[in-house]
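Notes for the one structure printed next.
Every protein chain except one is present and positioned as in the full complex.
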């Protein structure tokens, strides 16, 4: 038996998306209240993600909580902002400046507390700025020391809240320290706290030439550490943050199968950047694709899939997919 | 109205495939006769490709012709071998050694003649060895002079046979001179012979970060030069020569749509390397995928697709595909 | 004999660089006046690039011209902004909305006029927004029709100013129509105007798996169309816009050699994004690297390089570079 899927999206999905050329964004900037309002238009969405400081802070916590509840959502994840202003440019937990490290840790702790008060047990630890751009720029050993130290301190701060490491090979740095599923597990094992787990962002696995299904299986294999999922798609070389199903069909299907197989019961959250698309439509389409592909697994039958995988016969595998998709 | 699809495959599809580690191949080596016999087991296959010297030569021409006819096939393409022995290692048409260039041109002419006698009007000009591996190794200007010169000479040799340029960005060289659709068209325009055209190998476009549909459209745009197609799939970074549909669904669908839209009426030939798979099964699956996806276009309706493209609305596009694939 | 190198940089090099996460930029925002002032601190810089509307417009033309002259610079290039606001998101010359196309063409013409009045004969035509993000989103044929039409109209507007096409495979779109050197030459040939030429942005060639030296040679081969150069470096998979020489040494050396060999006499302009670096320092370093590598060519000797290339001997080539770099 598989779990019913719960869908979430960062409310920023519904905001104007910007890139380094169009800094003001391709659409209209909305307030947090408006973003929540937009989210209610997405069929099937029951959760929302918030970014700490952007959407929730000490002053507006009660108000935001009420609005989200009134809109019928639960908060699936809070993401501390340790990557979106210039001061984080040389790293957050791994910064060589001790004050920046201290600030980053405080920022994460604050997000953990907001999450806790919002009834959410997931905080997304994305070390986007912790890395390097040029050769001879990084002290790799010191960086790992610091990331481990900061993660332990945060984990101990509020054991009821899970820190999920979101790995990504690059961007905004040309190289991020925590860039692959393997490095993520090394970090988790070294930190060795029960509330430090991992998330998979599908697009980040594609960029890393990982198969997301394999990465999910690995996170299960080494201590059942997969606790959250970010869905999107891309052209395999960059974090294009496109809508789910728009490019890669078969790999997405394989991922959904393995999520069930390893007993993943967490959120199916969207992390898309609909630069030129309507955010509500983009989220709706993404959810429909996930539901549709998930339904296909039922149609094929989990037993049959397991048998085909056990056979290792690639032609059986592709025939199975073809028949399911094309009849 | 769309053309009925005609399927072909290189008979080597049914032979043991080798790579640089397993030089003796992953399966059993067959004779040309056996390869033709295997081809008859593939449902829907009506054409075969031959490699000059490997499968057809002056001595066995009549015999091969009879066997192919008896097996119910037509020859869709003859590929001269100007890349599979050490002597071509530093180039064929672009080699700095004039004798090698001469031999390569002779080899192509011979294949053109065999093609002609076999009732086939396509010769595949793949410049796999014409390129470079290291910086400061190539005289780019001289290389283009020589490739143009050789192509003109061959084109004039037998105007009834079409030379179709098969571009590929790399392998076996780290860089091939004729590596992209753009360079292919530049070569065709410079050569300026009516019987010099292009083929698209789908996997090569993926490697080049081309969208095969766009490349097909471009070959149409600049003088309607697309005359042959090689189908396969890969993981976008290397010429994995996998079976059609095994990885990329949506892009393949878009390609099939555009082939019809630009009036492509040539062969749908397979160029796959089923290293560890049964060749007959791999070819059969590839054909079924193409047919299935092609049928999906009819189901969606060409008019509707044209409207969605004209709208430029990506969410309309992905919804259209989703509904067709997942109902 | 080789030409003395003339260095230029977009004055925005000295401004805060932003990415899609840090929209306010990693440093301090400066006025145009301050940017020019910063530029004067870069040793060896004699030219500056301006972006139309950002730095120069009808109102400030005389003033900007005076400031640039007073600072001791000439304007090497004016780049029309047809990619940095939301309205260009669905394309400039290729937009399906005729009014947007009209605006884009007007924008380019305005930049051509400003360039002319500033004594500059180069306008950079970068079609960053002209492309597509998703499959089934683009009408490739219509796009090329429109790009050709717009380019012809602009070229005819002011024949004294050269339009240099700046190709790039992707970003901000996941696929840009004018993405490779081959497509650039196809466009140039179709447009067929003497003042439509090309530029090479080194990082864009790396992204496209082109060898910049080969691309420069090709632009020379097909009608001597290379008229401008953008220098930078990256990790080969994305337009990281790093400083020259920071990653790729040998390929940069080969490019510099071929620029001389084909008689390139245009600007050596920097197009870098020193997100976390001091702009003056980054530009200074880039120029020093170019000068240093260029000097190495003299040290090796152009004759010897030509001989090694003619030999096609990769080990001779790498030994030559090694001896020059490491003694």
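Every chain is named by a letter (A, B and C) in the order it is written, and numbering of its residues begins at 1.
We adopt the following convention: a contact is a pair of C-beta atoms (placed from the backbone, for glycine too) under 8 Å apart; a residue touches a chain by one contact, two chains touch by 3 or more.
Every value quoted in this text rests on a predicted model; they were computed, and no experiment measured them.
Of the chains displayed, those contacted by the omitted chain across the entire assembly are A, B, C. Per the touch definition above, the residue from A:19, A:49, A:81 or A:133 contacting the chain not shown is A:133.
Within the full complex, the residue among A:20, A:101 or A:170 touching the omitted chain is A:170. From the options A:35, A:305 or A:325, the residue with contact to the chain not on display is A:305. Here one chain is not drawn; of B:63, B:85 or B:192, the residue touching it is B:85.
Where subunit A meets the chain that is not shown, the touching residues are 90, 96, 132-141, 144, 169-170, 175, 179-186, 189-190, 208-209, 211, 213-214, 217-218, 220-222, 250-251, 253-254, 257-258, 305, 308-310, 312-314, 317-318, 320-321.
On the side of subunit C, the interface with the absent chain consists of residues 209, 235-237, 243, 245-251, 276-278, 281-282, 285, 288-289, 292-293, 295-296, 314-315, 318-319, 321-322, 325-327, using the contact rule stated above.
Subunit B meets the missing chain through residues 16-27, 83-86, 88-90, 128, 133-135, 170-172, 174-175, 234-235, 237-238, 240, 242, 246-247, 273, 275-276.
The rule is short, and it goes like this: only the chains that are shown with their structure count from here on.
Note: centroid distance subunit B to subunit C, computed from Cα atoms, is 35 Å. Centre-to-centre, using mean CA coordinates, subunit A is 40 Å away from subunit B. Residue positions of subunit C touching 2 or more other chains: 90, 133-135, 170, 175.
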